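Only a single protein chain was left out; the remaining protein chains are all shown in position.
Coming up: chain A.
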Amino acid sequence: MPAVSKGDGMRGLAVFISDIRNCKSKEAEIKRINKELANIRSKFKGDRALDGYSKKKYVCKLLFIFLLGHDIDFGHMEAVNLLSSNRYTEKQIGYLFISVLVNSNSELIRLINNAIKNDLASRNPTFMGLALHCIANVGSREMAEAFAGEIPRILVAGDTMDSVKQSAALCLLRLYRTSPDLVPMGDWTSRVVHLLNDQHLGVVTAATSLITTLAQKNPEEFKTSVSLAVSRLSRIVTSASTDLQDYTYYFVPAPWLSVKLLRLLQCYPPPEDPAVRGRLTECLEAILNKAQEPPKSKKVQHSNAKNAVLFEAISLVIHHDSEPNLLVRACNQLGQFLQHRETNLRYLALESMCTLASSEFSHEAVKTHIETVINALKTERDVSVRQRAVDLLYAMCDRSNAQQIVAEMLSYLETADYSIREEIVLKVAILAEKYAVDYTWYVDTILNLIRIAGDYVSEEVWYRVIQIVINRDDVQGYAAKTVFEALQASACHENLVKVGGYILGEFGNLIAGDPRSSPLTQFHLLHSKFHLCSVPTRALLLSTYIKFVNLFPEVKGTIQDVLRSDSQLKNADVELQQRAVEYLRLSTVASTDILATVLEEMPPFPERESSILAKLKKKKGPSTVTDLEEAKRERSADVNGGPEPAPASTSAVSTPSPSADLLGLGAAPPAPAGPPPSSGGLLVDVFSDSPSAAAPLAPGSEDNFARFVCKNNGVLFENQLLQIGLKSEFRQNLGRMFIFYGNKTSTQFLNFTPTLICSDDLQANLSLQTKPVDPAVDGGAQVQQAVNIECVSDFTEAPVLNIQFRYGGTFQNVSVKLPITLNKFFQPTEMASQDFFQRWKQLSNPQQEVQSIFKAKHPMDTEVTKAKIIGFGSALLEEVDPNPANFVGAGIIHTRTAQIGCLLRLEPNLQAQMYRLTLRTSRETVSQRLCELLSEQF
């Protein structure tokens, strides 16, 4: 038997490996492996018990076969058996096999756990180390269940060897990562924190890793680690490199531990204790100072170790974001690295600057490096570095440099690596939208994007440009003209055809006056691309054609001919065929009015989070982009808060305020400028400052009004945007009404102005007092307005409630009749039959009586009728009328100046489905009005 030692190793294994290496073909190799697998299998199954050496040899062979990419489905049991050996080498190979070829067979796991348990209890540090390694390498939930309670004890026990402590710390960290719920916090946590003071730097490093992860989830529990970490760091940084002996790496004292400590400190805000804080600042300054010292070695390892610490220190400075002095130094340091000859450092500097760009203290400082970064984009040989440059340009972009950055990104896109084109497209689209002051620039940019990298322009991007053009009427004409020109190119990307088709279908009329882009020219231009396009694009174009029929009656014939052609009507694609058939039919049968209604201009899109941004988040992982965006937003709010020169391109129409977040991310969506899209709306807008411009009453308003005659609460009006609810109470001649305005959209209403309009007549008789409401109504929010009401004298008309606001790009104007009616001031009066008829007779003057005979509009239900009469406000008098089918009521209308007694009698005629209603009051106008109001109710 050959001696097992380093150098010769296992002969059988060496022979096998040599055989494999000598195989001339893949087939020969597979054959040799299968032969070996069969051999090992038979050895394992054989009757003769294998000695430890053979088992070890075979396990090594299996590991080698596995490395070559072959599945190993046996040998686990043999490996488990090795675990219980008392020989170190056998145990070791058993654990290695299990760690590499993890198997989830539960019976096996039970056996493995049992072996681990024994080794942990063995008090043999070597065996304990192997067991801990195995737990950490497998890190399964079953192992966490079995050992998560035990390992903290080993970690903090006073007699545990340093190397075992190290392993235990990392083992616990691994279990916490996979199953945090199974690792109990407890007394051991404070003792773990004190490991930061341990003599052995390896133990400190492992403990720092553990504490960093635990502190992220339980910051309170590990708060005391901050001061300990600062003092440890301070001792390292200020030490002469020789003090730390073995942990000095190429003249840098304990670089890994320093990095870990700086990471731990990034779990916390700057220390509150001024002494600790001062000490930390000294450390950070010392690290920054060392960066300027000449290197102690020419070796790359020296500079790597030194800079690893430096970058981590800079990360901490950026994380704290509280010391402007350090931030500026960090930024300058990174600026130096941007031009460093080491590619790695340029890469890391670009990456760190991305986070620095989101700090308000240093954003401006980062911006000064724009030329260097653009140069990196143009000249770096390494795509990884160029990608970081793109990220940094994106991060440092604001309104002042957006045009330059977008232009650079666009020109880079022409030669960019395919792997990152889509991401750049998304970034350009987002920046162009976000920082567009002049939307013609936005439209140009997106069309350029499609021209340069059409294949990488995802649906989200071209949907978005259409949403924006539709919502912003100041750019529609320009967009139509630009797409028309872009479509002239003989070969243009299909995405351009989509955008062009959609925009000309909506806004082609805006350029139709120019003979060069007459309706027929527009149509022929689009149709020349039709046959080269995919089915979805053709479907879109067919919709454009039918829109043309509406916009330009003069091309109707041409378009009908196209729709009628066999290639459309008999198209194999069912969607295209259906569209062709339906559009042809629609264009033939529908009147101009109907066509105009069906094909009305698209309503504005509700403002929402940009779909592009959502896509970028998805692509890059939510955390990175969100943080950046959040930070950017905060910053941009800040930047815009200060005085800023007005952009030269500001046009006469009011542009959105610079702080408006065009992506719909901010709380306030942009206040769209310019007139609303339809010319009808334009008129309203012109007059909107005067109340006389109130819109005609909303449809259905009369019905709703009638419903409120007999009740006080409910929904008065509702459309897709707005809901108006009422709640009111009346006593004698006074009343109070609460009007609730609910914003049904997710977008804020702006300039929200409800106005109560009373004619002069009404004003004299009805006094209404109210306060204006907040002009901004958030999406989904409800605002209320209280109206104090006094009835001065009897009245007939009802006040009109007019609401005007801006929603998305359009002006909204709604008017409804407010149900404040005379009967609201009724006080019911109970009286006996005799009294009733006596008073009835007293009011026999012909002017005092008003009678109405009308057909029933609702089923003639006695109980409903009673409820309505009570709701109307009068008392319902039972057993008064000799005919029990009749209803009689009595009450007094209260006004400031008078009280008016009222008697009423309602006689249903079931057979004829008719009612006769008689009102007798002391005042003719009151009788008249009450009769009108009540007769509408049945």
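Going forward, a residue touches a chain if its C-beta (ideal position, glycine included) is under 8 Å from a C-beta of that chain, and two chains touch if they have at least 3 such contacts; residues count from 1.
The working rule: contacts and distances are computed from a predicted model.
Not shown: a single chain whose UniProt protein name, out of "Peptidase S26 domain-containing protein", "Glucosamine-6-phosphate isomerase", "Retinoic acid receptor responder 1" or "Adaptor related protein complex 3 subunit sigma 2", is "Adaptor related protein complex 3 subunit sigma 2". Although one chain is not drawn, the whole complex shows that of A:58, A:147, A:268 or A:347 it is A:347 that touches it. Considering the whole complex, the residue from A:54, A:113, A:189 or A:205 that touches the absent chain is A:205. Among A:58, A:222, A:268 or A:311, only A:311 touches the chain left out of the display. Annotation: of A:96, A:237 or A:931, A:96 touches the absent chain (contact as defined above). One chain of the complex is left out; on chain A, the residues touching it are 1, 3-6, 9, 13-14, 17, 21, 53, 60, 63-64, 66-69, 71, 87-89, 92-93, 96, 100, 102, 126, 132-133, 135-137, 139, 163, 166-167, 170-171, 173-174, 177, 201-202, 205-206, 209, 212, 246-247, 249, 255-256, 259, 263, 301, 304-305, 307-308, 311-312, 343-344, 346-348, 381-385, 387, 620-621.
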